[in-house]
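With one protein chain held back, the other chains of the complex are shown just where they sit.
And then chain A:
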Amino acid sequence: MIQMAERFSATSFQQILVQNSSEQNSQKPIKLSEPIGGEFSQAVGQELFSDIAFIVEGKTIAAHKIILASRSDYYRAVFLSGMRESRETELIVPDITYATFNDILQFLYSGEILITDETDVISLLVAADELAIDPLKSRCESVISVNIDLGNCLDLLQFSDIYFAHQLKEHVIHFILK
């Protein structure tokens, strides 16, 4: 559908563990690798081997720390911080809808995302931004960019500014100037 603006270099799980145990000063952000295929996307919500559960809008989603930590800097920090969350088995996710959070997990597990008319792209972008999932944020920006119109352009301008959506902001400004 829409081409990803960037390609992301592969980072294997093993490397990340090594970085965390010995090279603790390595602060390179983990980037999502190429799509890792359908097998893992089936694992979203799978209770088999699950070691963490998210509670979103009162509903529980089973997940796997090892996948999340290896695919997201944010979750790596959550699980390895040594703070409270690293000992929890359930984490409450506030301010995000179940659908949006499910999309986030889908993307983290598979590296792919299917955005449909039902998808709340705006919320997805906000969540991706907060959880530091840049490739997903970038996908959202691209989708929004082709849907700019006279009715939403001003709102989008303000929106993109607040959430540091630079790519979208450029498109909006371009649209307005035209």
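Convention: a contact is a pair of C-beta atoms (placed from the backbone, for glycine too) under 8 Å apart; a residue touches a chain by one contact, two chains touch by 3 or more; residues count from 1.
Throughout what follows, contacts and distances are computed from a predicted model.
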{"item": "Omitted chain (choose from \"Glycine cleavage system H protein\", \"LSM2-LSM8 complex subunit LSM8\", \"Cullin-3a-related\" or \"60S ribosomal protein L6\") - UniProt protein name", "value": "\"Cullin-3a-related\""}
{"item": "Interface with the undisplayed chain - residues on chain A", "value": "1-2, 24-25, 27, 29, 73-74, 77-78, 81-86, 91, 117, 119-123, 130, 132, 143-144, 146-147, 152, 155-156, 158-159, 162-164"}
